[in-house]
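Each chain you see keeps its place in the complex, though not every chain is here.
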Amino acid sequence: MPYVNIKVTKENLTPEAKARLIKGATDLLVNVLGKNPNTTMVIIEEVDTDNWGIAGETVTVRRRRGA
Amino acid sequence: MPYVNIKVTKENLTPEAKARLIKGATDLLVNVLGKNPNTTMVIIEEVDTDNWGIAGETVTVRRRRGA
Amino acid sequence: MPYVNIKVTKENLTPEAKARLIKGATDLLVNVLGKNPNTTMVIIEEVDTDNWGIAGETVTVRRRRGA
């Protein structure tokens, strides 16, 4: 019954990459905690680089600077 | 003062359906816990079927298979 | 497949009240959007009144003031 929420910056994630994240997170809960995969939910949220901040700056600004 | 977050797959929700979800969730908190509706917040998030996984698969793949 | 997260202040919620919130939120998704209840997940989080703020104040302080 676990619920996993993955937030990443929005940068051309393919459907295949999303499918791998979902499969991998589900397997992790099955392997580590013995959870039932059928009720394991995974939601991926893609966040614009203007809307994500680290170290007090947006990712957009950090990328522009080469940080 | 409650906060309710509803995540559903993004599939043509009408403004009317969203309004009914918001009214229903607010009424639930008022009826069960006697909360003040004026400070009850409800946020609906619509998630692409590629970004939602259950049983280790994306909803997109499950729908294609007729699961 | 919906996911509902309800946050309320931690104030002696009984198991019965929690069960009613879970039943009511699930019914809402079934009735408004025709969702499958078997894959509808509801999580209730109880938050200490010191950790919840509205109007720039904690709920603890507001209650003490009778606000």
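Should a chain be cited, it is by its letter among A, B and C, assigned in written order, with residues numbered from 1 in that chain.
Throughout what follows, a contact is a pair of C-beta atoms (placed from the backbone, for glycine too) under 8 Å apart; a residue touches a chain by one contact, two chains touch by 3 or more.
What you see is a predicted model; the values in this text were computed from it and never measured.
S.K.: Assuming 3 chains are placed, give the number of copies in the entire complex as this structure defines it.
M.R.: My count for the entire complex in this file is 6 copies.
Here, only the chains that are shown with their structure count from here on.
S.K.: Which word fits how the chains touch one another: line, ring, star, complete or other?
M.R.: The chain contacts form a complete graph, every chain touching every other.
S.K.: So how far apart, in whole Å, are chain B and chain C when each is placed at the average of its C-alpha atoms?
M.R.: Centre-to-centre distance between chain B and chain C: 14 Å.
S.K.: How many Å are there between the centre of chain A and the centre of chain B, using C-alpha atoms for each centre?
M.R.: 20
S.K.: How big is the gap, in whole Å, between where the Cα atoms of chain A centre and where those of chain C centre?
M.R.: Roughly 25 Å separates the two chain centres.
S.K.: Pull out every residue in chain B that's touching 2 or more other chains.
M.R.: Each of 7, 52, 54 in chain B touches at least two other chains.
S.K.: In the complex of these two chains, what residues of chain A are touching chain B?
M.R.: Those residues of chain A that touch chain B are 15, 18-19, 21-23, 25-27, 37-46.
S.K.: What residues on chain C touch chain B, complex-wise?
M.R.: So the residues of chain C in touch with chain B come to 1-9, 13, 17, 20-21, 24-25, 28-29, 31-33, 35, 39, 52, 54, 59.
S.K.: Can you check the complex and tell me which residues of chain C touch chain A?
M.R.: 1, 3, 39, 41, 43
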